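The other protein chains are all here in position, but one chain of the complex has been omitted.
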Amino acid sequence: MKFERYGIGIIKGMAVTIKHLLRHPTVTQFPDQRLNISRRSRGNELIWSREKCTGCATCAKTCPQGAIEIVTSTNMAENKYEVETYRVDTGYCIQCGLCVEACPYDALFMGYSYERAKYRRAELVQSNDELLESPSRPASGYFHPEIAETLPKQTLLVEKIVEKRKKK
Amino acid sequence: MEISSDKDYIYTSSELDYQEGQLIEEVKASSRESIQDPDAWLDEELKRNILLTSVDWVLDWARRSSLWTAICFPACCAFEFIAAEGPRFDMSRFGMEILRASPRQADLMITAGTLTWKMAPNVRRIYNQMPDPKWVIAMGACGISGGIFRSSYNVVPGYNKIVPVDVYVPGCPPRPEALIYAVQMLQKKIAKAKVVPDLSELPNPLRKGKK
Amino acid sequence: MTTTRELTLKTEPFVLNIGPVHPSTHGVYRMRCTLDGEVVVDIEPVFGYLHRGIEKLAEERTYTGFIPLTDRLDYISPMSNNLGYCMAVEKLAGIKVPERAEYIRVIMAELQRLANHCIAVGSMLNDAGAYFTPFMYTFRERERIVDLFDMVCGQRLTYNYMRIGGVSQDIPGEFLPALHKLVDRLTIFIEEYENLLKLNEILLARAKGVGILEKDTAINCGISGPVARASGIKWDIRRNDPYSIYDRFEFDIPTCENGDCYDRYRVRIEEMRQSLRILQQAMKQVPKGPVKADVPHLIRPPAGEAYAHIEAPKGELGYYIVSDNSIAPYRCHIRPTSLINLAALRQMVKGWKVADLIIIFGSIDITMGEVDR
Partner (left out) sequence: MTVAISAKEIISQLNTKFPGAIEEAGADSVLVKSDSLLAVAEYLKTAEGFKFEYLNYITAVDYYSYFEVVYQITSLESNRSVVLKARSYTRDNPTVPSVTGLWQGADFQEREIYDLMGITFEGHPNLKRIFLWDGFPGYPLRKDFNQ
């Protein structure tokens, strides 16, 4: 194959590459600099509210893979169900969010954080109190718009670049 | 182009298929139990000579700051891994920019994707070909437990049936940040490793009688 | 240009195994190549390294519970997979989708096409030998698109956004302004990209005239999508069998004549432009209203069968669902775009060198998740 344009195409390409030297980098220096992730983020955990949960097990029925295990017993004194065990294997959960959508009592939330790596397989199983909301386990606004409003605005790569250009 | 097609090869393709089937059945039969997590170091207390610990520290520092990844990307998580390697999260900040196509030049296996029984012998072979010391990060639900496909007839329920796993990253797939966090966890783990053996454990030629 | 080359020196053919773990096979694809020197005589593809039995799993999931599985079919374009499946079930059950949801679906499907073609172009050039550099450029643009998906549904790769009868949630208020900015940005990006590579002599030498797919072969093999359009087949389901609301938008169907790797690259770039045109029209017209029809969670479609197909980024993606009036599909067959597009690979690579085999393979743009299912 002969070079028809004697390298003009390559020079044009180089010009594009050189322009990139002068641009603002897109890199996030992750551990030091964090992105605001989506308000509806489906983080790697599930948050359960013990007060609101009635033990109807709709979530367990909706879960496409049966990752939720729920054991209830009847409390005769107060005439209601009581949840004895609520267990989710986060190593098995795929964060599809169908359980949160299905919950009729708004007792389930997707987690907002994502740093959930563990050294041992058994530590990935969470049950009862480990599933409750706490400062280290905030809930996300997936299917809960009232929570989404309180969360910080998502960092968008496209906005960053466009705003930079306007300043020039 | 004329090439005689009646030439006898050493193996015909049906023979190769048969052999592969045998190998898969073998691996399937031998990996019913999951391999235990290599977590002995978690409870270990370090009481060592200062000289040895500093040699250890240097070696561990070298090891943990240049983790090279072997390519083993069967499925979806591969794209989150590439995103982590890519322009926005840029894992080369941790000395990980090189993806090694040859496992012999790699020391970290990030198992990004579902493992099927047909693929299992290949993954075990990749792992065996990697030189020691080597680490494995099980990325995503499929890597940890088979995830959404666990009830399928052809899916291995977790990489820990085939290879020992050091760090488990939940998510389907985990965000690139979650993966980077896991890599940092692995680096912490490597930092604790004892590389130089204790003198008392070494065979000492001077103290033959006492052993 | 002929697809076979004269050999001056005849050597003994030998078998080379490429894959299943190989940087250029886009997943776990394996080829047993019979080579004569460096020339490919024959290839025998071996599949199944990612066969997860999704069609079987569909029979044990509910209709809604199967949507997360469709994400993992063609994991580069999950939104299109969601759309195709939901359309099939809607056809089966006779559900009407609200107007606003239709617009959101079209916007998502077109964004997904952009994201997919970013990866397709990047990885093809990656296979051509430009190690990771073009991938970095295209991935940066893909990150911008993925950001918007993340905003809408909270995941970066497996969206699980469409539902039977609409979409799961309404788009947030900041979505449309961000989409405006994204469309502006992507217009610049495509121009820039054309400058970078359209006339690049190295790309021309590697891709022009390589791996020609004749029109007749393409039709006979059932090839669809950009690969078929590069061979001169003017066939796009968005036009020929308009689904959703695609009949309201103006767009062209780009076609090329030669059917070589370069044409496939050109068609993809041109399709990205057309997607941007659709987006520009769609985002101005989004009406107000509900985003989901009133559909019960456990839907029981009447007994029968339905086939719905969409123009996914890789070609015709179809779902053939048989229902027996229970909460789970009786049989769910997925028309695998990538598997059928691979049918012509053997003819395309015969007579080319091993290095060309890799770029021809890359130019078809397959995903193993969809090939093996």
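Each chain carries a letter (A, B and C) given by its place in the written order, and its residues are counted from 1.
Everything that follows uses one rule, which is that contacts are C-beta pairs under 8 Å (C-beta built on N, C-alpha and C of every residue); 3 or more make two chains touch, one makes a residue touch a chain.
Remember, predicted model here, so these are calculated numbers, not experimental data.
The chain not displayed here makes contact, within the full complex, with B, C. Checked against the hidden chain, the listed residues C:137, C:235 or C:249 yield one contact partner: C:235.
The omitted chain makes contact with chain C at the following residues, 47-48, 51, 53, 55-56, 217, 219-223, 233, 235, 240-241, 307, 309, 316, 318, 320, 322, 330-331, 333, 335, 339-340, 342-344, 372. Residues of chain B that touch the chain left out of view are 14, 17-18, 20-22, 24-25, 117-118, 153-154.
Definition applied: only the chains that are shown with their structure count from here on.
Between the CA-based centres of chain B and chain C the separation comes to 31 Å, rounded to the whole angstrom.
A straight line joining the Cα centres of chain A and chain B is 26 Å long.
The centroid of the Cα atoms in chain A and the matching centroid in chain C are 26 Å apart. Contacts with at least two other chains are made by residues 68-69, 140, 143, 158 of chain C.
Shown for chain B are the residues in touch with two or more other chains, namely 87-88, 148, 151, 172, 175-176.
On chain A, the positions that touch chain B within their shared complex are 26-31, 34-35, 37, 44-45, 64-65, 89-96, 114-121, 124, 157. Interface of chain A with chain C (complex): residues 1, 3-5, 7-10, 12-13, 15-17, 26, 37-42, 62-64, 94-98, 101-102, 110, 140, 142-143, 148, 153-154, 156-159, 161-162. Chain B makes touch with chain C in their complex at residues 1, 3, 7, 9, 13, 16, 71-76, 78-80, 82-83, 86-88, 99, 101, 113-114, 116, 118-119, 122, 126, 148-149, 151-155, 172-173, 175-176.
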